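Can you read through this structure? Questions will come right after.
Removed from the display is one protein chain of the complex; every other protein chain stays in position.
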Amino acid sequence: MPKKIRLGILGGGGDSLIGVLHRVAAFINDNYEITGAVFNPKFEDSLAFAQEIDIPTNRIYKDFDTLVEEEMKLPKEERIQVCSILTPNFLHFPMAKKLLDNGFHVICEKPMTTTYDEAKILQGALKKAGTVFAVTHTYTGYPMARQMREMIKQGALGKIHKVDAQYYQGWINPIIHDPEKRKTTWRLNPEKAGISSCMGDIGVHAFNMVEYTTGLKVKKVLCDFNYLYDDNQMDVDGTALIRMGDHIKGVIRASQVATAEENGLAIAIYGDKAGLRWEQENPNFLYVLKEGEPMQVFKPGHPYNSKLSLDGTKLPPGHPEGIFDAMANIYLGVAKAIRGEKYNDGEFPTMLDGVRGLNFIQSTVDSHKKGNVWIDMD
Amino acid sequence: MPKKIRLGILGGGGDSLIGVLHRVAAFINDNYEITGAVFNPKFEDSLAFAQEIDIPTNRIYKDFDTLVEEEMKLPKEERIQVCSILTPNFLHFPMAKKLLDNGFHVICEKPMTTTYDEAKILQGALKKAGTVFAVTHTYTGYPMARQMREMIKQGALGKIHKVDAQYYQGWINPIIHDPEKRKTTWRLNPEKAGISSCMGDIGVHAFNMVEYTTGLKVKKVLCDFNYLYDDNQMDVDGTALIRMGDHIKGVIRASQVATAEENGLAIAIYGDKAGLRWEQENPNFLYVLKEGEPMQVFKPGHPYNSKLSLDGTKLPPGHPEGIFDAMANIYLGVAKAIRGEKYNDGEFPTMLDGVRGLNFIQSTVDSHKKGNVWIDMD
Amino acid sequence: MPKKIRLGILGGGGDSLIGVLHRVAAFINDNYEITGAVFNPKFEDSLAFAQEIDIPTNRIYKDFDTLVEEEMKLPKEERIQVCSILTPNFLHFPMAKKLLDNGFHVICEKPMTTTYDEAKILQGALKKAGTVFAVTHTYTGYPMARQMREMIKQGALGKIHKVDAQYYQGWINPIIHDPEKRKTTWRLNPEKAGISSCMGDIGVHAFNMVEYTTGLKVKKVLCDFNYLYDDNQMDVDGTALIRMGDHIKGVIRASQVATAEENGLAIAIYGDKAGLRWEQENPNFLYVLKEGEPMQVFKPGHPYNSKLSLDGTKLPPGHPEGIFDAMANIYLGVAKAIRGEKYNDGEFPTMLDGVRGLNFIQSTVDSHKKGNVWIDMD
Partner (left out) sequence: MPKKIRLGILGGGGDSLIGVLHRVAAFINDNYEITGAVFNPKFEDSLAFAQEIDIPTNRIYKDFDTLVEEEMKLPKEERIQVCSILTPNFLHFPMAKKLLDNGFHVICEKPMTTTYDEAKILQGALKKAGTVFAVTHTYTGYPMARQMREMIKQGALGKIHKVDAQYYQGWINPIIHDPEKRKTTWRLNPEKAGISSCMGDIGVHAFNMVEYTTGLKVKKVLCDFNYLYDDNQMDVDGTALIRMGDHIKGVIRASQVATAEENGLAIAIYGDKAGLRWEQENPNFLYVLKEGEPMQVFKPGHPYNSKLSLDGTKLPPGHPEGIFDAMANIYLGVAKAIRGEKYNDGEFPTMLDGVRGLNFIQSTVDSHKKGNVWIDMD
């Protein structure tokens, strides 16, 4: 195994959950070492956090610009190779842009940017940079999500004609009904959260799973949002009709007011030969529905799975994988790409997934605002 | 217990599955006796079938008109009281109309009529007749579907803001991809099946469950159908966005090409206090999602259930109820109504359910044809 | 179809749940008519009940002996052909014995007798009578229980080496902890309930499923009972180790104090090629575990099922069967046997099942009393 990849971390300090998730994911397959970081807005917090997690403090920087500046002074073989961007959403774009412009690889939390325009600019920057860029649509890292993609690619479903994806949460329910709270929650403030709450935060994951697993593109979107009070018109719920090609239709359903639902991402795909169903909260069970045959339940780690799926399984069947493992699989794919090793198509979500996601969010907002009309995606 | 109710049967002879279902349902609670019938188009078949199931043949009639004519000659205390209409769809309307006009009670298979106009005419006829009229939206007979309705009525969900209903089957999949079969299957022939295949046959059940359980009315519909081949434009799949009032939105999803799905009717309803989920293929499990509490699983027969639910449970908890029991519960409700006994609101689906169903089917077709625009329901 | 079979009913009047279950089961396939009965101990109650369910009262008898006496006077082609015994347990034996001695067919509720000795006497009586005798181990009537039996018979599991059956209920829990109630509940009174409560009532069902599905016989039993209070030593819980032949072992677990469990009968069988799992509360799902392959989920009504299973399914896949349907399937098998028609092996549980059941109950009691030693079954 080659030397560990030098990883920079932006954000994710203190009690940040996303910070833990990325650090563990980076660790799991022994590919990364944290070389530098700006964990927190305040320098002293960053330093303290570095000490807390026992990372050398010499390359903890006071801010992002300093990090880039100082690292660029280092010889290439010492310099941070890849940065993980875990900051608030509005910082994703400027950070990613500057990193790309300076030749870094990037792992960017979702949403990649806050607008579709920024996403397209970033896409151009990546083209020039020629580095590796990953967006952490974490759920694509589950072995069974990967198995869906591979089975469809191998033709197990035949011609696809129907897609149905759901992402139901209930967490905003106790907030939205409280006039004070719904004013102050950042997720419901367009200036902080971007143009959409529900579609932008979770609907986009369901959308990504649809394109990731089917290998098809959504071509048209017609969307209806729901907001529960006129004094806050950010969507907390929405349904998007989608068209993916000739006679291929479907629906993407997302909600933050599906009361007491936790993290109900689910997808069902049907073709002329077979169907597939998968749910994020039971991620190790993939239901395969074949015309005229008993339903099958695929599980991770069995030789009957595809290489892409098996590469993301560490332990024998029956040892449950979780969300940390899913993210670790994405970091593994990125590591292979950075090292120029061969990796599986689909091993990590790319710039294209990021751009498509912003295109989708923009399209749903446009559709809703224009009175629930069809919007062509690019 | 009063004497058994005199039941006439129209259709349902020979190997008819719907025939078995209704006869068993009528029998289960000891309320009905089959007094007369036109089981089959051919008189000799009707007679043979009557003998086969050991029913006196003296009031087996050669056709529907004769049945009405002859029964009307009998004194009221001997005459058939209620007729179950199990014939092909296009006969439902004329039969129901004539029965009402002659003062009979009616149990009508679904769809009540083939057009919305007919449904409204029938509604008028019932108003004049003042008899009991039930449409067999069978799934409302399940104890846990009834429990949903009662919990919502009692306020367990608070103010409802989100509804999601699904009815996924795959049975047309092997037909639709075969150019010959898709020409010859009656369900895909608008002359025989009416204006819609998927929404008309199963989407309407999902719609009915939405209104049955919530006690709310769908006000607007925007629908997109899918047909897989241009040479047959009957919908085999469709998704309808719905609006049920101020900030109450939802979606109804139906498919006959959800490959290898069997009879996947499912409903989820969310309010500001709690949510409910239920699936027809596991009908004895009702999932209750309360804000901040562990999910609960309600099952039939427990005293914690509502009266409407308990009235539809015959055996102690843990003895699975099936579809026959659901239909039997509807027959039980009709029997109470015919006898003038007190019955629970919601104990059987009424003319209004039938009219609403046709209104919904018409609205989805209109929405699709006009380019997926919002259609106001009446 | 030949004329309906003349059915006599013993017990099951009034609000009796077992009465409803048998009447519906007898009705469902159009094979039986209730010709005579002693529904209740008091004659006037029997008459009233007959009127309530609208059955002619002329052959409602004042007691069982009268029923036999009077029916025997009738010509054979008018006489009751088969009697269903639904009375308290201690009456099963004398009634069944007399019915057999007079040449009647018998459908007997479970337990067939209260002692093993009685069971063997009955077996002798049947040999002489040469009539049809069924014991209503109802759960064998489920299409998926039947499918297990057929798959094993066809060799799908290879050589069986492990069996595990469970029947967990919790209903006695609120009784057993109340000193008064545990004295007065008939089920816990050996004079009324026989030598065992838990094994006698439900363990025996699990045992029956083991032998029914595997086609093998239990040869040895080692059992430990649990009673929770010394003042009532009837078993409310017990576990039996079993041996079914050379290197074929297993366990039967039963409890009436598995708090808040409803009717948790479940069975798992493993052979060198595959395994099977089934649960009574989700009776329409059969889990097939094949070495090295994804698990399969079999459901009723599909052509991939065996004839025995399909003969017990009335509606298309996705329409849940329940306990009434399971009992109806047993009545259907009995009807075929009475009429001398060809029927499937396993279509109804026979005298042999009854005898084996009593042998098992006696063996578990003996094993427990002798200090948990191995008891050979006959």
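So that you can tell them apart, the chains are marked A, B and C in the order they are listed, and the count of residues begins at 1 in each.
Operating definition for what follows: a contact is a pair of C-beta atoms (placed from the backbone, for glycine too) under 8 Å apart; a residue touches a chain by one contact, two chains touch by 3 or more.
Keep in mind it's a predicted model, so treat the numbers as computed, not measured.
Trainee: Could you tell me which of the visible chains the hidden chain touches?
Mentor: Across the whole assembly, the hidden chain touches A, B, C.
Trainee: For the chain left off this view, which of A:K181, A:H319 or A:K370 is in contact with it?
Mentor: A:H319
Trainee: Specify the residue from the set C:Y227, C:F298, C:F324 or C:Y343 that touches the hidden chain.
Mentor: Going through C:Y227, C:F298, C:F324 or C:Y343 one by one, C:Y227 is the residue touching the chain not shown.
Trainee: Can you name the residues of chain B that touch the chain not displayed here?
Mentor: Contacting residues on chain B, toward the hidden partner: 288, 292-299, 302-304.
Trainee: Could you please point out the chain C residues that touch the chain left off the display?
Mentor: 157, 161-162, 164, 168, 170, 173-174, 177, 222, 224, 226-229, 237, 239, 241, 247, 249-251, 253, 255, 257-261, 268, 270-275, 289-293, 295, 372, 374
Trainee: For chain A, which residues reach the chain that was dropped from this view?
Mentor: Residues 1, 3-4, 17, 20-21, 23-24, 27-28, 30, 33, 51-54, 169, 171, 261-264, 280-284, 299, 314-325 of chain A touch the chain absent from view.
Just so it is clear, only the chains that are shown with their structure count from here on.
Trainee: Taking each chain's centre as the mean of its CA atoms, which one is farthest from the centre of chain B?
Mentor: Looking at centroid distances, A is the chain farthest away.
Trainee: With centres defined as the mean C-alpha position, give me the chain A-chain B separation in Å.
Mentor: Those two chain centres are 43 Å apart.
Trainee: How many angstrom lie between the centres of chain A and chain C, each centre taken as the mean Cα position?
Mentor: Distance between chain centres, rounded to whole Å: 55 Å.
Trainee: In angstrom, rounded to a whole number, how far apart do the mean CA points of chain B and chain C lie?
Mentor: So the centroids are 35 Å from each other.
Trainee: Could you list the positions in chain C whose residues touch two or more of the other chains?
Mentor: Each of 299 in chain C touches at least two other chains.
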